[in-house]
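Only one protein chain is missing from this complex, and each of the others stays in its spot.
What follows is subunit A.
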């Protein structure tokens, strides 16, 4: 387990900023950090996975040997072998409260989305205005439960003209993966 290098930090933050926008600063240094260093949250890399964890916990975890440590805090995603960063569904906890663009889906669209489908226009309950094309969006149920995230297929303005069956957002991760990808999600 170690802190991220500059390059890794850059890759990770640009990815996260896709979804959070400027609120990323909130993630890195919470506003209520009144000098108490232990309550600060940090990113830690362990076996190509990045964990978002409270500093005090990260410090405690140093006493666990590398091959015995399986997870700490919240897993955000992993670096691929080519050096790109891939967000996992477990990161939803981290990005959902700071999401910049949001998309709510109707109850009848919940199950298709949780089974891994993209979001079609007919299922959209409401969505953030002024959302550009190909930007990260957090997808929620109508009762504000985060269900996953993805990228928009069209800008909000363009999407208005679309027919109901066309895709407005491509799925990247959904909570259904806890069941579908149970075996692969947490293996290194």
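The rule is short, and it goes like this: contacts are C-beta pairs under 8 Å (C-beta built on N, C-alpha and C of every residue); 3 or more make two chains touch, one makes a residue touch a chain; residues count from 1.
The criterion applied here is as follows: contacts and distances are computed from a predicted model.
Trainee: Between "Nuclear pore complex protein Nup85", "Nucleolar protein 2", "Ribosomal RNA-processing protein 41" or "E3 ubiquitin-protein ligase CHIP", which matches the UniProt record of the unshown chain?
Mentor: Options "Nuclear pore complex protein Nup85", "Nucleolar protein 2", "Ribosomal RNA-processing protein 41" or "E3 ubiquitin-protein ligase CHIP" narrow down to "Nucleolar protein 2" for the missing chain.
Trainee: Would you mind spotting which of A:87, A:114, A:137 or A:159 touches the chain that isn't drawn?
Mentor: Candidates A:87, A:114, A:137 or A:159; residue touching the omitted chain: A:114.
Trainee: Of A:82, A:165 or A:187, which one is in contact with the hidden chain?
Mentor: A:187
Trainee: Name every residue on subunit A in touch with the hidden partner chain.
Mentor: Interface with the chain not displayed, on the subunit A side: 53-54, 56-57, 60-61, 63-65, 68-75, 90, 93, 110-111, 114, 141, 145-147, 175-176, 178-179, 182-183, 185-187.
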